[in-house]
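To keep things clear, I will list the structure first and then write my remarks on it.
In this view, the complex is presented without one of its protein chains, the others remaining in place.
Moving on, here comes chain A:
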């Protein structure tokens, strides 16, 4: 209702390219609001920026800067051609409601070419980046381009809806509490900007307040929808993450995991419930077993699938597989039950304390060879599963001939010095475990350093690391150790995963303690396993030989310092952990985030189905849908009816505005003094009468009356009204003050 239509035909009011355009335009904005819209757009894009390709980001920021320039230009033009009118008050009004057309002086052809080129680029890169990302590119690209052609009201709606869509799609990638809060704040800002377009009169803060109130009122509906709205699995193919930052890589070469440890992102959480959590040094979260070594890097065993002998002997393969997965019935060790909630990693592997079996719902989880687990689909949202681990049970007491072969294989001549060292070891120590211990002792005694910034190795040569640089991270040590073992004739393999975890809750050592372990990306770790006849696979962590603290209680402060130096974060983990208050806060927030992940994000189709099964008993899904639909419609209808009745009741009874209330209060005060106002007397006349009887009150009451008159009878904008109402309150307080002083 407050939109200004361009009705006068002022010749070239600056923002229009051609005069005849003005007939088509039926929508314009004030400068302040255009900037608001622009800012809002920038914020929306910023939320999703991390998921976009660099070239797309460049295009988008270019467009935004272009827009900003245009806005700036327009403002200057409007200022220059401000119409000169008589009457000071009139000019003042004109200034506050300067009509302005948003960016329109871009030639459509130029814009079209730009759009076409952008689309072409998106199409070309689609195959490379995957369908989801390219769709995202398209969305963001159209979002920034739309802002160039804001002419009609519908254009603003489209822009607003696109913005909401961008916000929503950012939730595909992250759902943690902090990010959700940011997204929600942005939603509020978006809505407030929309509101601002419709009520120019109000201050932005007022609009935000209105939006928050409205959203608060809609919480009930949101809860209902949260519970009943069907959760559909994504329609799109979720891409596998490529960057090393989001999780463990499939192949590992020395130096790999050190990069990952710069990230303070959450990897997963584990909840041991009422049980006592194992000691830190027992928390080897297994993710992948890497058995193939090509002289440079470790990778998962692929040979099994490619060798033809295995595919023919299907029975042999199955028995082979069986021996490699854990069977709980063969052990009498007491199980440790826990729940793991994995953050979206866009990978498939899961985490477990080996050996383990899936305790609860088995769907979607596959037990892999090497006592690991993996998800059947890419983990694109938080996933939770129950496990039972038998920590002390031996792994694979028998090793098949083929496995043995695989775990002894290494490219000969890749690391000649190590091979020689291994032969020496083999000669000196006949016992396998003693041999392993000898290596650890060697590492411990020599000047080996544990560092996040290892020197670069030529061709990832282990020789160079072990004998020359002698500084490295867990992967270096695990690689070298495994290589040494293999070269000396002991079946060995590399295992990657996470070590430890941060306990959040009451004392971890107590029973009945409510808390959980949070495992972050910087807990990523690599260790090795050797097979000893009669004992099975034994876990050997060469890192313990060089930096025992890392294995026993977590990162040393030295490493933390290194990490913060590498990250250049504003608030690094090191600083956080050093300040008790900040750390406590961080832990509190982590606990909140855990509950959020567990109860809100973790409310999946299955939980939803179970809830309804519990509520309504088992029934066909179409019946359930019907029940939900009908009850939703009925509840909405009753709610609307209720609101309608409420409003009608309000209509018949006129509500006094606040200034009326204030004036009536003042009148009541005067009546107490024996100065009643006759009904037929106007406010001004009464003020005059008061002036004569109580000269002390004259100024305050006259001002009060004048404000009242203006508020009641003058046509004011909402802004002016709010201001005047405040002044009136002020006058009223003065009036009361004087009255009190008198009596």
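As a convention for this text, a residue touches a chain if its C-beta (ideal position, glycine included) is under 8 Å from a C-beta of that chain, and two chains touch if they have at least 3 such contacts; residues count from 1.
One rule holds for everything that comes next: contacts and distances are computed from a predicted model.
Q: What is the missing chain called in its UniProt entry, if the choices are "Acyl-CoA dehydrogenase", "ATPase", "Branched-chain amino acid ABC transporter permease" or "Membrane protein"?
A: "ATPase"
Q: For the chain that's not shown, point to the residue among A:33, A:282, A:660 or A:734 touching it.
A: The one listed residue touching the chain not shown is A:660.
Q: Which residue, A:444, A:635, A:684 or A:742, contacts the hidden chain when the whole complex is considered?
A: A:684
Q: Identify the residue among A:553, A:714 or A:742 that touches the chain left out of the display.
A: Missing-chain contact among the listed residues: A:714.
Q: In terms of residues, what is the contact footprint of the unshown chain on chain A?
A: Where chain A meets the chain not shown: residues 2, 85-87, 89-90, 93, 97, 201, 652-654, 660, 663-664, 678-685, 709, 712-715, 717.
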